[in-house]
Structure formats: C-alpha cells, structure tokens
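Pasting a structure below so you can have a look.
Only one protein chain is missing from this complex, and each of the others stays in its spot.
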Amino acid sequence: MVKKLLLLVLLAGAGLMFWLGVSDYQVKEELNPIASYYADQGLEETGAANLVTAVVVRYRGLDTLGEVTILFLTASILGFFLIKGNKKETFRDSSEILKTASRLLEPIIILAGVYVFVNGHLTPGGGFQGGAILASALILSYLANPTDGISKTLLKVTESFSGLSFVIIGVLGIVLAGGFLDSTLLPAGSIGNLISAGVIPIIYIFVGLKVGSELAGIVTNLKYAPKNESE
Amino acid sequence: MITLEYITLGTGILLMLMGIWGLVTQKNLIKIVIGFTLVDTGIHILMVSIGHIKNRTAPIIDDAVNASEAANKVVDPIPQAMVLTAIVIGLGITALMLTFVVKMAKDNNSLNVSNFKSLKW
Partner (left out) sequence: MDPNLNIIIAIVLGIIILVFAALAIYHKKLSIAIIAAGAVSLLASIMYLLLAAPDVAMTEAAIGSGLSVIIFFYALSKIRKHHG
C-alpha cells in the first residue's frame, strides 16, 4: 500500500511538472519561420501539393531513411528469435465463409492500398498509410489459407528489392542533382497531375511496397514461424 | 482556457500518466505491454496538438488553399511528419516486446512477473 501511495505522489509530481511547462503555452497565431518557409516554397521546389509529403520525402529525407532501417532491423530480429523446432504444426481448416470472402476481398483491398500510396503527393496519403493497408490484405490471405497463402519468397524478394531501390535513388540524387533524395531528378511537371513532383511518386511507391511486405512478414512470423531449414 | 488546444493537450498528458501508472503497478506481462502502447498514443496526441493554430486548415494545397497565401492558412506540417514516422516505429517496438513475452512465457509457464526473479541478487 505504501508503494502505491509513493507512486501516486510521484505521478502527481510529474503531472504538475508537465502542467507548469504547458500552462504558459500561448495559443499561436503565426507559423514559426521554418514552417512558413516550407509552406511558401514547398510547392515550387518540389511540386508536391501535399506539404506533409514534401517534408517527409524531401526536406527530412534522412529521417525516412532511418525509419526504413529500423523497420528492417526489427523484421530481422523477429525472424532470428522465432526459429521453430522440428515439430510440425498442424493447422485447422478455416471456415468456408472466410475462404470465399477472402478471395473476393483481397484484390479490392490491394487496389485501395496501391491507390493510396500512388497518389501520395496530391491528396492525404502516402507510403506508410498505403503500406499498412497492403499488409492487411496479405495477412487476410494467411488467415484464410495458413499453408497456401501468398508465397513467403515473394514477400522477401519484394522487401529487399524495394529497400535497395530506395537507397539507390537517394544516392543517384547526390550524384546527379542537389542532394540526398532530391526530387529534381525528374522534371516537376504541372502541379496537380499524377505524373508530377519529380521523383517523389517513385520514392513513395518503393517505400509503400517495402513497408507493406515488411509489416506482413513481422505479423505472420509471430504465428506461423518459418521452419528451421539448414541453409 | 476552454479552447481546442488545451482540451487535447490535457487528454494527451492524462493518457500518458495513466499509461505509466498501468506500466508500474500491473503484474501480468501482457498488461505491461498494453501500458507501453497507451504511453505511445498519449505522446503522439501531445505532439500533434502543439502544432495546431486556431481556425486554420490541413496542410494540403488545392482549390481551398491557394499556393500564394499558403503560409497564412495552414497548420504546422512539421510535427505531423514526425508523428507519422513515430507511429510506425511504435508498432515495431510492440512487436519486439511481444516476441520477448512469448519466449519468456514458454520457459516458465506463467505470465506473472513475480515468477521471473532469476536475475535478482
């Protein structure tokens, strides 16, 4: 009981600290100088109508590279920890409704995910959102057919290839254009079209494919662990 | 004091404090992981609500917001870009923690945290 009381006092102190830091928070009226620079020049320099996309891919491209690296590390550590023994797992057959419904729903969900990350520079959306929707479609296929879903080799090849292409495009930006992940590698067409904003749609396509196959691999490794083949 | 920013700020801070309380006092391993996800969500709400400016709209340039007056009509786009990355990394951390929980539960056959005392002196 004393421990809980002590914890309560500690949390009250932490809450008071937060509130004091926040209580002279004036409600802002103007953007700070960096944000107003991004808002003013973002459209002309990159050609993307979605300002958050311009910040994530062009102005803060190194953070996106770091995040892609961390996701890759997580996927490899999970695959390392969950190597299964020699016991063969038998799965119960899933019900008829799930099998039939998944055959109808999977193409629609994949189409929705691909639409979201291909149009990332025009409307709200982008690589991470589209990748999460794509991962849901792949997990549905594993839920319906545990032994016969989308092949794991395809997922691994897609993930590695997309990650490699993302880094190659970034390095090409250093060699041929302004800096890492510069978007003036291809000409920025007219604003509002699908093929505009330089190389941003191509970068987001690779990021979306990589995040989608990676998240599907992480989630299905937790349940259907890969066999310990000697390779 | 009753404006939109203060309400969301308060919700974010209270959610974070409740998550820390659940993290420290619960004994079931999975409830500890749930406490981590609550702390994560609270911090993200706090970060996005700092970048909000009164009576302004989302940072996308289309018919509603012209290119020339964008700096007067949009909210701050930088915290939103940071939170986008942070949500995906939070999912990776949750997956790693659950892997460790599964491994620990297999060796000791229980989910109570007071059974794992082999590292205490």
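We just call them A and B in the order they show up, numbering each chain from 1.
Just so it is clear, a residue touches a chain if its C-beta (ideal position, glycine included) is under 8 Å from a C-beta of that chain, and two chains touch if they have at least 3 such contacts.
Keep in mind the model is a prediction, meaning the values are calculated, not measured.
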{"item": "Those residues of chain A which, in the complete complex, touch the missing chain", "value": "50, 52, 116, 124-126, 128-129, 132-133, 135-136, 139, 215, 218-219, 222-223"}
{"item": "Chain not shown, touching residues in chain B", "value": "2-4, 7-8, 10-11, 14-15, 18-19, 21-22, 26, 28, 30-31, 33-35, 37-38, 41, 44-45, 48-49, 52, 55-58, 60, 75, 80, 83-84, 87-88, 91, 94-95, 98-99, 101-102, 105-106, 109, 111"}
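Going forward, only the chains that are shown with their structure count from here on.
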{"item": "Chain B partner contacts - residues on chain A that touch it in the complex", "value": "4, 7, 11, 14-15, 18-19, 22, 25, 27-32, 34-36, 38-40, 42-44, 49-52, 55-56, 60, 63-64, 67, 70-71, 74, 77-78, 81-82, 123-124, 126, 128, 191-192, 211, 215, 218-219, 222"}
{"item": "For the chain B and chain A complex, residues of the former touching the latter", "value": "3, 5, 9, 13, 17, 20-21, 24-25, 53-54, 58-62, 67, 70-71, 74, 76-78, 80-82, 84-85, 87-89, 91-93, 95-96, 98-100, 102-103"}
